[in-house]
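Handing you this structure, nothing more for now.
A protein chain is absent from this complex, but the other protein chains hold their places.
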Amino acid sequence: MEVAAPEPARGGGNPLKNMFRMRETGLIAIIVLLFAVMSFASPYFLTWVNMRAMAMAFAVEGVVVVGMTILLISGGIDLSVGSVTALAMVIAGWLFLQGVDPWVASGISIASCTAIGAFMGFFVTRIGLHHFIVSLAVMVIARGICLLATGGRPLGLYTLPPEFKFIGQGSIGPLPLVIIIFLVVVLAFDFMLRRTTMFRKVFYTGSNEKAAAYSGIKTKKVIFLTTTLCSALCGFAGIIYMARFGSAQPTFGIGMELNVIAAAVIGGASLSGGSGTIFGAILGTILLSVVSSSLALLDVSVYWQDIIRGSILLSAVSIDHYLHKIRA
Amino acid sequence: MEVAAPEPARGGGNPLKNMFRMRETGLIAIIVLLFAVMSFASPYFLTWVNMRAMAMAFAVEGVVVVGMTILLISGGIDLSVGSVTALAMVIAGWLFLQGVDPWVASGISIASCTAIGAFMGFFVTRIGLHHFIVSLAVMVIARGICLLATGGRPLGLYTLPPEFKFIGQGSIGPLPLVIIIFLVVVLAFDFMLRRTTMFRKVFYTGSNEKAAAYSGIKTKKVIFLTTTLCSALCGFAGIIYMARFGSAQPTFGIGMELNVIAAAVIGGASLSGGSGTIFGAILGTILLSVVSSSLALLDVSVYWQDIIRGSILLSAVSIDHYLHKIRA
Amino acid sequence: MTDDVILKISHVSKSFGAVQALNGVDFELRKGEIHALAGENGAGKSTLMNIIDGILQPDSGEILLDGQVVRISSPAEAQKLGIGFVHQEISLCPDVSVAENIFMAATNVSRAFLTDYQALQRDAGVILSQLADIDPSWPVRELSISNQQLVEIAKALTLDCRVLILDEPTAALTEKEAQVLFQIMRRLADRGISIIYISHRMAEIFDNCDRVSVFRDGRYIVTHKVRDIQPGTIVNAMVGRMIDNLYPAKMTAAQTSDEIILKVSNLSEAVRFNGISFELKKGEILGFAGLIGSGRSEIVKGICQLEGTVTGDTWLNGQKLALKHYSDSIAAGMVYLSEDRKGDGVFLDMSISANVSALKLGQVSGPLGIINTDKEDGQAEKLGHMLNLKHGQLSDPVSSLSGGNQQKVAIAKMLSVDPKLIFLDEPTRGVDIGAKSEIHRILRDLARSGVGIIVISSELPELIGVCDRVLVVREGSISGEVAGDAMTEENIMHLASVLETQKKTA
Partner (left out) sequence: ANTTSTSAAETIQCEPGETYVMNVMVSSHPYWVPVYQGFKQAAAAFGCETIFSGTPDYDITKQIASFEQDLVKSPAGILLHPMQADPFIQPIDQAVDGGTPVVTFAADSPNSKRSSYITSDNLAEAKFAAEEIVKQLGDSAEYAVLENPGQSNHDLRVTAFISYMEDNYPDMKLVGRQATNQDSNAAYRATASILQANPNLGALWIPEAGSAEGAVSAVIEAGASPLVIHADITPTTLEHIKAGNIHMALSPNQGMQGFLGFLATFFAVHSEVFDPFNDYKVSGYTPFQLPFADNGFAVITKANAESFDLNKYMEGRDPN
């Protein structure tokens, strides 16, 4: 369906790197433009406090975007990210309220989310169902477990020890720990995805599963692992949210999946697998989030916000696509 | 990604028809089983009134499912269906409150939705963006227009003339008009999709866009038209909802897209295009809807409903897939 | 060459539903030999190779490697056992670079934590340099089908294998590249590597292979030493009868007509070709020859408005054409058979009937545009029979057919519309010798009945055997024309590559 424009990497140096770099310059330009416009429109925009508030708004979701991007590259998709993130909060919060040490509770919670990912991976690779339908079912089930465990009410975790809350609320120097964690996760996975042989297999599998299998790659294993990794990162994100909010919310993350997938796609990930970068996906996240934050800062009427947001999204993607095309 | 298993239709007669028939027998079996279990579990289940109520619950959404299925077959997807359906209600309702004749208002509203579909089709076929991202943007924009036009408040249309409300609330003999409309739309499109040359091109395009172009098919036109048709059917559905509820709700249909896509996929539509049937998709709709209605009829605890629904969805799809595999 | 058997297939059977693809076949491969495998389309060659590579599991029978019974459950395992496989259908990852594709198997087993892209490219460049001029940094989706085929071959050369399977690797290659491949194959065999070589081109088998085994209808028939026999023996074993005339008789002087079917004048495209002018006379079959990437396909696609923005004039049967879209071309009776069968020739997951009718649905539908499935099946049945299509049900997806039979479906699709002019791009790619001569005969009959036929082929003997006249394309323009006795491989090759030599001497 997608007729991707050719991307010959004619320049010198590492051509693959060049190719990736090219993919994202358009998005960077758009974001820079947005920042420029906003700093004229509002004197508050370029303040440190506003920047921090905006970064805090996308940092944890960014961790989920990382998992989703890798899964998309391998040819999968996951609609359950919102529910699983909420479930991570609920499991850890519930255990904590039962008297379990919060660190242990978090470990169990992340392990459970990983198990959910493995469960989905099993249905996809062994039974042969499509990611879409499996993750949709799991999205509903995980939300149900959240409601069942909490009776639909948020769990107040005000009593979490300060060392634990530090994950979500503390700062090292001027930088909130949440943002540091975000940066570490993003940089680590970006590097691994670009450079390690392990993650190259993810690209091969997503690009042409048959060809990859013919080359001896255990493609089912790859898909199983990317599915599991995505859920595990949701679990991790849930724990950070819990530490940040000091509560576990059974209704957290409803509709998150579309936002996360959109971010990855804006950043160049293909819904049919085989291409995408973490860096691009994070730029997509930043774009979406900064637009929302900016509209809030400018006090745009709520009734206009959606219209403006949608239009900016559509124009940004079109411009990016156009820039990409003329450069090729 | 999906390695479609071959579907040999060994029996005699019309082989295409056989193939389609085979695809759906598994689903039919599952639905029959569900009906059997339910009629034991509740004495009210197999009553005419309950059947009618259950049918009313999915009939209008079924119209949207038809549009989505055709779009999926052509290789597209539409996340904006819920918003566009709501927008249809809002446009028609708003015009009506301004004094426009409700039939004229409905015509304008459906035409506007069709234009939105054409707008999306333009971005997909001319600019070259992916359906996912375009329809996501339109989903947000259409919702924004709903909010802007109504200030977020539902429009009370209690004063709609009875002839108009008849569309949504009237019956012909024992059959509600809504169900008759649903049946007509489904049967007409099912027939056309299976048998007409026009819709055959949709299959060719979705199966292999390049090969279709190399067969002289104007694939962009096909995609443009299926995209437009899907939105037009959303517009039509919105008008029926309006006549039925006597109100226009700007927040109607949030999350509808996943339900609708799931129904089509359960019914055998492929997310990568090229296959699917209206009949199957409607069976998918019925399955999802009857499960919800049944849980309500049995008064299952709300906290368990999601878990049970998700599990039934997953089992049904697995069983269907398995039956399909052993038959092949 | 020694006589030790490295790979032995014993009584292997495999069926797909009702289709018995392999029926108790035996096969022996010796160390260091090049062993050809011949058989009609659908004889089960690829199926057996897929079993050896672990892609398919046999229903019964055994595989012995070095005398040991082995169970090969996946390509990964086959690789571990030292089996390499170049597939009949190209299977590369379109999104990643040529270099990465070539070393995919190596990357898979590599213990290195990081991928060294520079080394990959350097090494890929070395391997490619023996084969063709392909930039290893390009994503594979940018390559033409023939270049992709070369990448497939390069990929196999990186494998550290004892048994190398090549399933019709030359189907999309020209003589020049094929010769390079044969040299490489011989070098490998001399190093003790055993090669299974599948091809429908008799000349290749006889020039390059040591032994040949023949399959028919899923059964093993016979194995011969190549030097002991004549091509006729093989053909006979394959099809169960003699084929005396491989190519049909050409147009006689008496049949020559002055009537012009197609006239092309000064056709140009921005980058891919320019100044193309030629005429096609009634009753004649015109050939297009050229090296890989010379632009033959592009010219023909340009004429029927499939690709590119083209300037210039075209007349069909005296009528000036003003085509806007390929559908106009079809309506005018001018159709194109694609060289990329899998990519744009057939709808793999749709039924045979639906594939055949795709070009002109109006032919199988009633007045309201309602498809008459009986008519549709009848049309597929008729054309399938004519082309000797081996298939199960007409409702089966095309993906269930063997490669050569898929090609026949693609040809049936073209013929279904009763065209006035057909461009055939590699028409017999992967088609067996019997069906090939049948197709050639059909082309000749069509030409006699006044249909214009233009054939692009990388197989020079085919061009020479079938065509009355051949135009040679070089770097996007026509560099010469040969006809009659001047139609020799040497003359064509000279015209196709003269510039290269000039360049070198300059």
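All chains are identified by letter, namely A, B and C, in their written order; residue positions are counted from 1 within each chain.
The rule is short, and it goes like this: a contact is a pair of C-beta atoms (placed from the backbone, for glycine too) under 8 Å apart; a residue touches a chain by one contact, two chains touch by 3 or more.
All values reported here derive from a predicted model rather than from experimental measurement.
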With touch defined as in the header, list the contact partners of the absent chain among those displayed. A, B
For a quick check of understanding: of A:35, A:103, A:119 or A:245, which residue touches the chain that isn't displayed? A:245
Which of these, A:147, A:167, A:202 or A:229, touches the one chain of the complex that we don't see? A:147
Since one chain isn't shown, list which residues of chain B touch it in the complete complex. 42, 44-45, 47, 49-50, 53-54, 56-57, 60-61, 147, 151-158, 169, 176, 244-247, 249, 251-252, 254, 289, 292-294, 296-299, 301-303, 305
Over the whole complex, note the residues of chain A touching the chain we left out. 44, 47, 49-50, 52-54, 56-58, 60-61, 147, 151-154, 156-158, 169, 241, 244-247, 249-252, 254-256, 292-293, 296-297, 299, 301-303, 305-306
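The rule is short, and it goes like this: only the chains that are shown with their structure count from here on.
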Most remote chain relative to chain A, going by C-alpha centroids? C
Distance between chain B and chain C based on Cα centroids, please, to the nearest Å. 43
On chain B, where are the residues touching two or more other chains? none
Spell out the residues on chain B that touch chain A in their complex, using ranges where they run on. 1-3, 75-76, 79, 123, 127-130, 132-134, 136-145, 147-148, 151-152, 209, 255, 258, 261-262, 265-266, 271-273, 302-311, 313-314, 317-318, 321-322, 325
Give the list of chain C residues in touch with chain A in this complex. 53, 55, 74-76, 78-80, 85, 87, 91-97, 100-101, 104-105, 107-110, 112-115, 117-118, 121, 135, 137-139, 141-142, 155
Touching residues on chain B, where the partner in the complex is chain C: 4, 6-10, 14-19, 195-198, 200-201, 203-204, 207-208, 210-218, 274-275, 328
